[in-house]
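Before anything else, here's the structure in question.
For this view, one protein chain was removed and the others were kept in their places.
Labels for the chains are A, B and C, by order of writing; each one numbers its residues from 1.
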Amino acid sequence: MSPTLQAVLAFVQTWWVELVSGVVIVAVVPLVAGYIVLMERKLMADMQARLGPMRVGPHGLLQPIADAVKLLIKEDIIPDNADKVVFWIAPVVSMTAALTSMGAIAFGPAFQVARDINVGLLFVIGVSSLGIFGIVLGGWASNSHYSIMGALRSTAQLVSYETAAGLALVSGLLLAGTLKIRAIVDAQQHFGVWFVFLAPVAFFIYVVASIAETNRAPFDLPEAESELVAGYMTEYSGFRWALYFLGEYANMIVVGAVATTLFLGGWLRPFPNVRWMNWLDALPALFTAAVGAYCVYRAGKQPVRVQTWFMWGVALACFVVALILAVPLLVAPLKFLVPGLHGAFWFLLKISAYIYLFMWLRFTLPRYRFDQLMHLGWYILIPLAIVNVLAVGVAMILEMEYGWNRWLAMLLTTVITLATALFLLRLNDKRAAAASSAAPPPEEPSTEDSYAG
Amino acid sequence: MLDKVIFFFFAGVAILSAGLMVTRRNAIHSAVFLITTLLATAGIFLQLRAEFIFIAQIILYVGGIMVLFVFVIMLVRLDVALHQIQFSRQKWVALLVTLALALEVGVMLWSSRKVPGQGFLLPNAVPAGKLPPNTEALAGRLFDAYLLPFEIASVLLLVAMVGAVVMAKKRT
Amino acid sequence: MMPIGYYLFLSMALFLIGAIGVITRRNVIVVLMSIELILNAVNINLVAFSRIFGDVAGQVFALFIIADAAAEAVVGLGIIIAFFRNRETVLEDEMDLLKW
Partner (left out) sequence: MQDDAAQNQTLLGADELVLNMGPQHPSTHGVLRVKLKLDGERVRGTECVIGYLHRGVEKIAENRSYQQFAPYVDRMDYVAAVSNGLGYCEAVEKLLNVEAPPRAKVIRTIMTELQRIASHLIWLGTHALDIGALTPLFYCLREREEILKIFEKYCGARLTTHAFRIGGLQYEAYDSFEKDVERFCKDFERRIQEYVDLLTGNSIWIGRTRNVGVLSAEECIALGASGPVLRASGVKWDLRKAQPYAAYDQYKFEIPVGTNGDTYDRYMVRMEEMRQSRLICLQAIENIPAGPIMGKVGKVLKPPAGEIYHSIEAPKGILGYYIVSDGTTQPYRVRIRPPSFINLQALDKMARGHLVADVVAIIGTLDIVLGEVDR
């Protein structure tokens, strides 16, 4: 055997989990992202009194595949004066960053994607933040005013809100005392409570900042359709555009997973340590079975035969999942499967709820203006996050050194941060009032530079 | 063997893109290649089992400083600079001086190889498996022995922040 | 872990490329980026030695250098923006006034 072959073999032997999970991520995430888009369109349609995609497949179920095919065979336009290489690379960067950062996430105790690394959470947020280069370079390479303005907005926005998100995460990490994904969840089990209840303000800040980081409404200014056409994506079409889109939705999954891991108890069920709440273990199976039963109920009401079949199919799938979730509970020899399966169920459920929140906000709220966005970030969220980190630290010292009750200490921090929040909001209102009453803007344009932050 | 492959891959990428960074006319391209260099260096850090420095390099250097660079390059439109002379007049002298320096350092490194036991081919002292958890060890050291430098660094950052704001603020 | 010499040569190469950039380029932004490269080369040395001695002090200093690089970049870019506003250039040999 040649040394090269030996080296390759050694490499594969050491890293086969990572290689396989890499392939799985690249293969599965686009599909998942496609169906998240479908879910979003369906939900949006539901909230807006319409039906959404109905044509391709029953209830539009094949729409993502049709969209993907359409995007693949679409003409790939590169503007004449674009910087071709950068234009080509940018969407790839965006998507790669999002997909790579998934490597350190664990979807349940049994489903670690690649490896539980020492700096797990930092790896996730650090690598996913590299996606911004895709946006900036794409906007710059397009050589279009809309694109470059989208890119500039995006940079300023991401830099600002990443600070807030990072500080919010620090509050959670203080409680967990580790950066390892699995150890964070274990810490929550040990505490017997999700960190969202110990540090609610930090969770709130992280929710807001993560919406801004993933460029979702009401913070979707970099791609604000009504202002900048499509922001940095204006000149993109076909598959490159699809890559951007994919990166964005993959990022949503990433921030959802981070929030779930750190604040929502990861794969733990509600009340993980309370014995008499053990009936909650039956909930996953019952829940999926209920969904299946509802599908059966709806199957008879479908107008088209194909949709009836589809409903039966969905019902069957639900029942199978329910069975898979229920059998390990009931059959003693299979008991060892329970944490893995149920953990994955709870984790996915929490991520879905998180993404649902994103969608809900998108359908409901108008969009912020750029300066308002910056003010919210720099005048409210970041100071609040700093105060929160400080307060959580003090509370932990009170608890560890002076033996305070944990809940009392944490309640104190929450009250302190909320008071700060109120103070900041009042300050902000006063500033806004002063600014509006100062002078009519047309003659004396404000010299404030929104990008200076 | 594996270590070697990883090292040479990252080192090659780092040196190649560093060279391209210095020679590209377009500042954005330079920035892209610098980002590549920094990421490759992060890979080297990881190969050295310095996980925290690896991630700090990615978050701070690449995700923070380089974003700032790209941002400023886009803000000061450099279309004009593209058509001007790229290198300064002293370039040949500069190259000569740098080559001399390279020779000097190279010879120094090469000759130190001969010192037995502690030369530059010094083997690894601590096996990879026996290293303490990197983040914890780093934190312990940082907040214990190097607390004062840490505080000074934070003051430095504060000063830099204030300075940058004052500098970039529009004079009215 | 490779023998330390490899890291030293890599670090030297990056340092020299950075130095060439600093001395020869006219564009101040590229010069600043070259300085970042030099600092980065130093970091490789520090981390490599920290690894070989099994002591994280080197990494602590690498961290300080990253912080310092951030400060330097921020101030440098601030100066560039202020200069560009007045002179509309980022070429260093046109920065020939001691005041503006």
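Quick note on the criterion: a residue touches a chain if its C-beta (ideal position, glycine included) is under 8 Å from a C-beta of that chain, and two chains touch if they have at least 3 such contacts.
All values reported here derive from a predicted model rather than from experimental measurement.
Colleague: Sort through A:Lys42, A:Lys180, A:Arg269 or A:Arg362 and give me the one touching the missing partner chain.
Modeller: Per the contact definition at the top, the residue touching the missing chain is A:Arg362.
Colleague: Please pick, from A:Leu5, A:Ala49 or A:Ala332, the residue that touches the omitted chain in the full complex.
Modeller: Counting the whole complex, the residue in contact with the absent chain is A:Ala49.
Colleague: Using the document's contact rule, name the residues of subunit A that touch the chain not shown here.
Modeller: 44, 47-50, 145-146, 149, 153, 217-218, 220-221, 224-229, 362-372, 436, 440-446, 449-451
As a working rule, only the chains that are shown with their structure count from here on.
Colleague: For the protein chains shown, what form does their contact graph take: line, ring, star, complete or other?
Modeller: Graph shape here is a line: each chain touches the next, no loop.
Colleague: Write down the chain pair with more C-beta contact pairs when B-C is set against A-B.
Modeller: B-C
Colleague: So which chain is farthest from subunit A, going by the mean of the CA atoms in each chain?
Modeller: Chain centre farthest from subunit A's centre: C.
Colleague: How many angstrom between the C-alpha centroids of subunit C and subunit A?
Modeller: The computed centroid separation for subunit A versus subunit C comes out at 35 Å.
Colleague: From the C-alpha centre of subunit B to that of subunit C, how far is it in Å?
Modeller: So the centre of subunit B lies 6 Å away from the centre of subunit C.
Colleague: Go ahead and note the Å separation of the Cα centroids belonging to subunit A and subunit B.
Modeller: 31
Colleague: By residue number and range, which residues of subunit A touch two or more other chains?
Modeller: none
Colleague: Would you please write down the residue numbers of subunit B that are in contact with two or more other chains?
Modeller: 52, 64, 68, 75, 134, 165, 168, 170, in rising order.
Colleague: Which positions of subunit B touch subunit C when the two form their complex?
Modeller: Those residues of subunit B that touch subunit C are 3-4, 7, 11, 14-15, 18-19, 21-22, 27, 30-31, 34, 37-38, 41, 44-45, 48-50, 52-53, 56-57, 60-61, 64-65, 68-69, 72-73, 75-76, 78, 80-81, 84-91, 94-95, 97-98, 101-102, 105-106, 109, 113, 119-126, 128, 131-132, 134, 137-138, 141-142, 145-146, 149-150, 153, 156-157, 159-161, 163-168, 170.
Colleague: What part of subunit B is in contact with subunit A in the complex they form?
Modeller: That would be residues 1-2, 5, 26, 28-29, 32, 35, 51-52, 54-55, 58-59, 62-64, 66-68, 70-71, 74-75, 133-135, 165, 168-170, 172 of subunit B.
Colleague: Touching subunit B in the complex: which residues of subunit A?
Modeller: Going by the criterion above, the answer is residues 3, 6-7, 10-11, 14, 83, 86, 89, 117-119, 122-123, 125-127, 129-130, 132-133, 136-137, 140, 148, 151-152, 155-156, 158-159, 162, 179, 447, 449, 451-452.
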